[in-house]
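Every protein chain of the complex appears in place save one, which is left out.
== chain A ==
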Amino acid sequence: MTLLEFRDVHVTYTGSRGRIPAVRGVDLTVEAGTTLGIAGESGCGKSTLAMAVLRLLPKTAEVTGEILLDGEDLLAMGWGRLRAVRWTGASIVFQGAMHSLNAVQRIGRQVAEPMLVHDKGLSAAAAAKRAEGLLERVGLPASRARSYPHELSGGQRQRVMIAMALACDPDLIIADEATTALDVMVQAQVLQLISGLVSERGVGLVMISHDLSVLSSVCDTAAVMYAGRVVEQGPAREVFAQARHPYSAALGAAFPVIGDPASRRNPGGLAGDPPDPARLPEGCSFRPRCAVAVERCGEAAPELLHIGGARSSACFVAQEGEPVVIG
């Protein structure tokens, strides 16, 4: 069953520098009980896409297209209905739990708050009880409900964010760099917790990260974004093991392979910077940094097309079946 569907979603910020396209035509789907990973470097539009789901972007952002949650278009619904869908239909584990919690409110109250907002019949005591239960589920003692955020470590705060995201039993959870700020041990625990929820409860999960090792260990499908577009899509393991777009290949090469001293001493980098979204290059936006670009790449932007199996790629070279990595 399709839980979440992006249909030709564009997000454009209007600022002092004019109109800046942050997301340029994204089509993605998430099935219930599966995990979609979205990868890409900073500024590629992946967080903007996540925030667009619950319409949390600032007023300067214009969102077009359709974002369907259980068949209902989130971008078209009224504010009252949208508020009802927020946190019950989809919830977000925000990046940077340091600032995403209210510093002057106790943890328990913050976790219980959405329950009380969405279920008018629920008593404060029952909500507090449930909040304590959620904290225990994410591996925190129930007594932590009485703590303030500054009394917790970064990993504990991140777990509080996850407990909070579960408060209203949402169908979809969006984890935006949920594990990026954590050290590896805590990261592994948190990842285990999140993927456990997907298999246990059949929720859909969108996992946003620039860390491919995280995505490949948790996700079923993966999408790689570059300059506001999905440039490659397919089963997560295949995408990261054998990229069919030069950008995904470079992203993968930037991480050393464990047990391979050669790659550890010489991680593959990618020269150049991501393009300025206000001045995108003609044709394929990756062309200036691409090692395998051909003449055609400067003339037209390649569409995301099926290239066999469950894979799609927005690269002319890959679409013709040529290798996207030199050597």
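Everything that follows uses one rule, which is that a residue touches a chain if its C-beta (ideal position, glycine included) is under 8 Å from a C-beta of that chain, and two chains touch if they have at least 3 such contacts; residues count from 1.
Note that contacts and distances are computed from a predicted model.
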Among "cytochrome-c oxidase", "ABC transporter permease", "Beta-ACP synthase" or "Hydrogenase maturation factor", the UniProt name of the subunit that does not appear here: "ABC transporter permease"
Listed residues A:M1, A:M98, A:A124 or A:A241, member touching the removed chain: A:M98
Of A:T34, A:T88 or A:S285, the one touching the omitted chain in the full complex: A:T88
Identified contact with the non-displayed chain, of A:E66, A:E113 or A:E136: A:E113
Of A:D183, A:E299 or A:E322, the residue in touch with the unshown chain: A:D183
Residue numbers in chain A that touch the chain omitted from display: 51, 54, 56, 83-88, 91-92, 94, 96, 98-105, 113-114, 117-118, 141, 143-144, 148, 150-156, 164, 181-183, 185-186
